[in-house]
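Take a look at the structure below.
In this view, the complex is presented without one of its protein chains, the others remaining in place.
Chain naming follows the written order as A and B, and within any one chain the residues start at number 1.
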Amino acid sequence: MKSIKAGNKFVIKIEKGEEVLSSLLEFCLTNNIKNASISGLGAVEWVSCGYYSLSDKKYHFKQYDGMYEVLNMTGNVCLKEGKPFVHLHAIFSDTENHTFGGHVEEMRVGVVLELSIEILETNISRIYNEEIGLFLMDI
Amino acid sequence: MKSIKAGNKFVIKIEKGEEVLSSLLEFCLTNNIKNASISGLGAVEWVSCGYYSLSDKKYHFKQYDGMYEVLNMTGNVCLKEGKPFVHLHAIFSDTENHTFGGHVEEMRVGVVLELSIEILETNISRIYNEEIGLFLMDI
Partner (left out) sequence: MKSIKAGNKFVIKIEKGEEVLSSLLEFCLTNNIKNASISGLGAVEWVSCGYYSLSDKKYHFKQYDGMYEVLNMTGNVCLKEGKPFVHLHAIFSDTENHTFGGHVEEMRVGVVLELSIEILETNISRIYNEEIGLFLMDI
């Protein structure tokens, strides 16, 4: 992962073979980022993504082994139990331009991933919500 | 709907059961927002979305009753007949990670919706375009 700072933004390149969520987490820890917005595009070679089920209060993920364009990834960073936490959704396409997507658990870069991360000067934490079963923004 | 200001941005949480378009409109009115960019992710439990047909100059919407991840929502705020108007598109996914989407007429939050709204210091209004049949940005 390589980055360059541009005002309150970072332009980031995540390279072939790197896992995205752990790279972003490490990036936030290194740069002391507490709150941020994430946007990006690129291609991955392996993805685990899915949906959150309110009925059993669990995420359900499927894995996709193959090369997929990342048409858009949208996410944010907040603090969860004192550490940065990345919430990320993405839309992917295959060789037929068919799309799928979900809440991203993990994904590994296949070609390159190009991101823009905007640092926010807020201090939002996530706290556990009993009804939902997730850590939601405490605002 | 809860919000926190971060420079020229707002981080916004729209909560389970709240309708998104009317919440955003009320937010813009309350905060005197004339022009803005919107980006977000989350999950909804009901959606009406569709497409604009040039041939009959009408939107055609379908309704989806169920829980769907919001993989990305992209929109903007401009003035229309003196009041803020929200233009919003979104991509959704189901329990199979299959995607669908469109121009959003209405949607109700199912888990939570996390948005970033950037205020723009412009004063763009929408004016009616006869050929297109829509109110387009007057720039």
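Quick notes on this one:
As a convention for this text, contacts are C-beta pairs under 8 Å (C-beta built on N, C-alpha and C of every residue); 3 or more make two chains touch, one makes a residue touch a chain.
This structure is a prediction, so every number in the text was calculated from the model and none was measured.
Screening B:Ile33, B:Cys49, B:Leu79 or B:Leu115 for touch with the missing chain picks out B:Cys49. Contact with the chain not shown here comes from a single listed residue; of B:Lys5, B:Lys62 or B:Lys83, that residue is B:Lys62.
Of the candidate positions B:Met67, B:Ala90 or B:Val112, contact with the unshown chain belongs to B:Ala90. On the side of chain A, the interface with the absent chain consists of residues 2-4, 6-7, 9, 11, 13, 16, 39-41, 43, 67-72, 91, 93-95, 97-99, 110-112, 114, 116, using the contact rule stated above.
The chain not shown here touches chain B at positions 8, 35, 37, 39, 49-54, 60, 62, 72, 74-76, 87, 89-91, 99-103, 118, 120-122, 124, 131-132, 134, 136-137, 139.
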